[in-house]
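Complex shown without one protein chain; remaining protein chains in place.
Now for chain A:
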């Protein structure tokens, strides 16, 4: 291998792939057989973290950044004057295997610019995965991008060799997509996702009858939406996420704060701040839907289309639904304990287990891991809880804010600057 040449390509094609935030390696269940290479850990492993704090689990690269599309938000768009490069299939395989052997990565995340047409591109991606599995007995994690408009046959083959397939919606509404990605067709994106969903259902059925049914994308499908590029509000984004979780059985929806990469007048200008707080709040809302039993319409509605940037969405819900509190820790249902601000899923389960032995007090909760400084306004426990008296105070939110510290340093000035620059609220 010509290391210098590969290094140059790697620089370009890693740079181009980094805006895809998904780096999950969980959900795979491939076992190492016949003394091969690799074994998927069901929980996934982050092997390192970039300086921006994101997990690096997979070798995430584009096969090529040549692209026939001209999507305004994308750094790889046709009209952008950047260096272009393309890996050969063998180069990708060599990098994947040698990185994997040194325990740098859990596997490969391969995406691509679209060259010639959808199927031509998809076929190349599938070829890499197929060779890794069949010729190199590689059982690490493989995440392939589904190319919009790819044929069913290729998608089926992709599912045989990949652990996860993903199709990035990027712009969640049809109107936004039309404005920013005029060559892309919403239906072309939905169709392969629908196909994969149906194949997954069929796989489950067949697996019941025949144990030998070959695996099909065991880690399921995911998607990504860009936040702050088009005009969408949080209500629309949450609705789209909910729709895809329910109707396409997605494993994950990723939210990617738009990093300005273009002087296009349709988008926030270069140098504008990345909407990190908004992105964080969307993830919190997503978690509420997936792990805390919240429905999308409980988190936001048409009249309140944006998530509160000052407090997290669970706190926000609690403040709007004060009549549901206080929650009596000793006998409330798990569902209700999960709705208390400051109590996470693990703590909630520990509470339910421990209260069989003792009457729990605030000290117990603190030791268990509850964020008592938030939870104490909403719960009743075995000892006296002096903060409960604020529950019906009109300025409860201010009291809580003055008592807790946001992880975003100097939250107040940060919020102000965000609010002043309306590009983040569009």
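In this text, a residue touches a chain if its C-beta (ideal position, glycine included) is under 8 Å from a C-beta of that chain, and two chains touch if they have at least 3 such contacts; residues count from 1.
What we mean here is this: contacts and distances are computed from a predicted model.
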> What is the missing chain called in its UniProt entry, if the choices are "ABC transporter permease", "Putative DNA metabolism protein", "Osmoprotectant transport system ATP-binding protein" or "Carbon monoxide-induced hydrogenase proton translocating subunit CooK"?
Replying inline: "Putative DNA metabolism protein"
> Among the options A:129, A:253, A:327 or A:368, which residue touches the chain absent from this view?
Replying inline: A:368
> Which residue among A:46, A:371 or A:388 touches the omitted chain?
Replying inline: A:46
> Which listed residue (A:77, A:278 or A:350) would be found touching the missing chain in the intact complex?
Replying inline: A:350
> Looking at the whole complex, which of A:32, A:80, A:151 or A:304 touches the chain that is not displayed?
Replying inline: A:32
> Which chain A residues touch the hidden chain?
Replying inline: 3, 6-7, 10-11, 14-15, 17-19, 31-32, 35-39, 41, 45-56, 59-60, 95, 98-99, 101-104, 137, 257, 259-260, 274, 276, 350, 353-354, 356-358, 360, 364, 367-368
